[in-house]
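Excluded from the complex is one protein chain; the other protein chains are retained at their positions.
For subunit A:
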Amino acid sequence: MLPEGSEEVEDAVRSVLRDVLGISQERVDAFAATTPLFGALPELDSMAVAGVLTELEDRLGIIIEDDEVDGEMLETFGALSRFAMAKALG
């Protein structure tokens, strides 16, 4: 059941943002690689980041270490997706 391709991982990232932040499908569908996240999405505060990371772990079967979490990884949708792909697909 684990996502096997980069598109699937990107879809998983999109649905995690939708479900954890409670934003609409329409809004997450419009996210592009350059769409800014942390600092730009009001729903994504530090607490919500914790939920996003944990839900990504559950859905992708990965473990995210403390020292991997930084502003850069959460800066844009593209950066978060790339991080998730590297983790999930190796």
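Just so we're on the same page, a residue touches a chain if its C-beta (ideal position, glycine included) is under 8 Å from a C-beta of that chain, and two chains touch if they have at least 3 such contacts; residues count from 1.
In this text, contacts and distances are computed from a predicted model.
Colleague: Tell me the UniProt protein name of the chain this structure doesn't show, selecting from "ABC transporter permease", "Inner membrane protein YgaZ", "Alpha/beta hydrolase" or "NAD(P)/FAD-dependent oxidoreductase".
Modeller: Record says "Alpha/beta hydrolase".
Colleague: Looking at the full complex, which residue from A:G22, A:P42 or A:G90 touches the chain that isn't shown here?
Modeller: A:G22
Colleague: Which residues does subunit A use to touch the chain missing from this display?
Modeller: Looking at subunit A, the ones touching the missing chain are residues 1-2, 12, 15, 18-20, 22, 45-51, 53-55, 58-61, 66-67.
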